[in-house]
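Working notes for the structure below.
Only one protein chain is missing; all other protein chains are in place.
This part shows subunit A:
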Amino acid sequence: MVRSKLPSSKKQQKRGVDFKKIKRKIGRKLPPPKNATNTEIKSKAIILPEQSIASERVGLAVSKKGLTLKELLQQTSHHNAKVRKDALYGIGDLTLKYPDELRVHRLAIIEKLRERISDDDKVVRETLYELLKSVIFRGSKEDMSGPFISLIMAYIFNAMTHLAIDIRLMSFKFFDLVVQHYPSSFLSSAEKVLQNYGDILRKNHIFLDDRSKLKNALVGLVRCLSLLPFVNKEVDSPSDNSNNARGTLHAFEPETPKEHTGVSSIIKALEGLLPILLNCFQELTPSVRVMPQVDAQSFDCMSYVLQSIDLAVRFFVYGNNSCQTSFEVFVPSMSKGADVIVWGKNTMLMLLKKLLEVFPLSPIHHPTEKDDDRYYVLNIGIAEILMHISESIDPLAILEEKFLEFIENALSGQILCNTRSSRSVREKHLVSLLPFIPQLVSLVESNWKFRLLQAFTKAFKGCKPDSSLNLACLSAIEEMLLPLNRKVTVFLDTSEPEILDHQISWIRELPQLLVHLGDRHPSSSKVILHLQLRLGQCAPMNPSLAWEYDNMQNSLIEFYSMLLDEAEDEGGIHYGPFLKLPRDCQELSISSLYYFSSLDPLLLQSVASCCLCNNLEPYVLFRIIEVLHSSYKAGHIHIADYISFFVTLLARFKVIPEKFYCAMEDNEKISNRGTFKALTDAVCSCLSRIGDDTLVLQILQKTMVSELSLNPPLDNKRAMLRLLLLLDSRPTILPEESISNLANSVLQYLIDAASYIPENSADESNDSNQIWICKYYLAPCFFLFDRSDKLLTLVLNLMGSSMAENNSSFPSHHGTICAFDQSSRISAIASILLFMHNDVKLQRALSSCKAEIRLILRNLLSAQCPHGDDSVADFG
């Protein structure tokens, strides 16, 4: 457009004057000069084919917002806090979705994330905390590695010394997190961390407004301190169960005492930390005391401070102990004692003095019940620290009236109130005091001794049988009763009657506790049984304790089993908890039977009825027999009781009910018979070990014969006959009258056994099996016959006469209890005769009894005629 105008103006110029003024309108643009350079830039997008796979989003791990890990990591250092936070969320997202990413890039992720630990923005830090806690540490638990920890640690330490208080506090939280997941990381950096804790706690003005921050810091401190070595007594106790699984026995210890490497620096750090903690506590105390009501935050802070002090003190105390004891052996006694250095002695002395000053914390205002509980908890905490310190440094320092009074009150529960919840709280805390009671009692003067013991006994009797308080009481009792476990040399003189009274009352409590506990708390029962056993082992040290131990038998009867009603024959037995306890408890209780200096027949009877119960494991049954045998050998059981115990076992043991015998595939029943066989063997070997067999037989035979005449089940009869055989010799030494008494029962036994003789059934294998069983039953009789011709004659006579009696009836134990059918009895007798005839050994004996056999045959024939039964006609 511009150009088109130009020629027209030129035309006008040519036509008009030379310099014609060109009029221009205002606001119109000047035309550009002709030599103007065109500055317009035109561009087009250049399209290149894709070169990098990294930016290919498809098939790549991306977060919800479609960002890759790399981008997210870059964004974590974005200047905008919101972007950083989102990036952290994104990383969380992504690693949850693709756990592989985390595994591959863990170090890279940590390297980037650690920078955020000292982030200025609170929200970002908190997000990072959550991310580390919920995703990263959890995902990489299995392979914790050195570089991983050290990467993050450097930044945490950096943050700990940051100027901003918030960041510092947060850094302790981070450290706490790391320690939670990698406990070993604490020890390597313990010194530094403890110093940092000290620094932050020193600046307590920052906590005045906000106790929750202080609380957070203290929680972390408590956790760290609890990771110190030696703090937990149980860990380095020698009777560790894991050593059973150890490989070789002769190998050298693989671990050198590495715990001692950093110990000196930790000691120094702790020595620095303790005064600060104490200071903290002292500043909290007055502010809390004037409060009308203790607020939960301050209370928590105080109790955490106390816990930290306690842990530190424990480290000193037990660390000392373990260093001294491990090399105690084989050091000549002269060199001991000189170079014992108590760690942190001065610090602890200072602590002891300061805490004793404040000791029974009591509110200025009249407290509510809840506050009362809180003060109680704090006081117990202080008391525990005091006892720890005094145990190692100065045992006599704490024996002040107010302290002892507090302990007494705590034990006897005088400052207890009645609500259930507070009671449980107090019980829980009292547990921590109980381990110190034995030493305390040993140190105080005699009137306090009695008061403390009184209170202790009250606490022991008052607590619930299954509570942890009860367990703690038991271990304290163990220490006070048994010399084995005494740590202190100066201890209760058991000759003092008052102390003895208490000891006796504890012992008397034990069986009742056992019965109370029943079978619901096997672990508690085990502790009691163990104590009982240990008591038995060292009972002879004091005659009155030994007497008391023997007296326990009466109360133990209920633990095994009780005969409810004498009139009732069976079913009236009330089984105690013994039967249902696990095997290790059963073994412990059986073992303690051995240590009774004379076993009460009543207790033996109750044990016997336990043995007869079918629920008892065979293993335990045999253990009982073994232990009783050794007890007899040691002279703790009267011989009559001992023998009658075994006779009871043989005569009363219930084997399979015969009527179910046809279904003999039942495994349980067969195993029961096997058990009884083994039992018979065990009893026989025990009785034969008593000494002279003939003397034992003389004692035994009368009861055995009378038991046999009571017509017990077949298996029991067989067992008794076997026992007689074992003790008897050839020819028999049984007296005449026993033999004549025996004859009747033997005949009955034979007839019963003969019912196993197969009838003409088609099943071959079943037949052979039955014959085998039959021989198993008949064999003892045949041995008896072989030894005593008289018995054979008598039995044969009885056979003959019994056939003659038409209406005689024998009750029988198998099948329904009814009169034996005459004919079946006859056939039984006949088959027995056949069996006897086949037996090689008996042939000689039989030849001398021809008259009797003839009589039987005559009766047989006469019986045969009316019935027309020819099943025995071929007998010659």
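Heads up, the rule we're going with is that contacts are C-beta pairs under 8 Å (C-beta built on N, C-alpha and C of every residue); 3 or more make two chains touch, one makes a residue touch a chain; residues count from 1.
Just so it is clear, contacts and distances are computed from a predicted model.
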UniProt names the one chain left off this complex as which of "non-specific serine/threonine protein kinase", "Small G protein signaling modulator 1", "DNA replication licensing factor MCM7" or "WD40 repeat"? "WD40 repeat"
In the whole complex, not just what's shown, which of A:Pro540, A:Pro582 or A:Gly674 touches the removed chain? A:Pro540
Please pick, from A:Ala154, A:Ala634 or A:Leu695, the residue that touches the omitted chain in the full complex. A:Ala634
If the hidden chain were put back, which of A:Glu405, A:Glu626, A:Asp789 or A:Asp839 would touch it? A:Glu626
Residues from subunit A at the interface with the omitted partner, ascending: 238-239, 243-244, 246-251, 326, 329-330, 332-334, 336-337, 484, 487-489, 533-534, 537-541, 587-588, 591, 594-595, 623, 626-627, 630, 634-635, 689
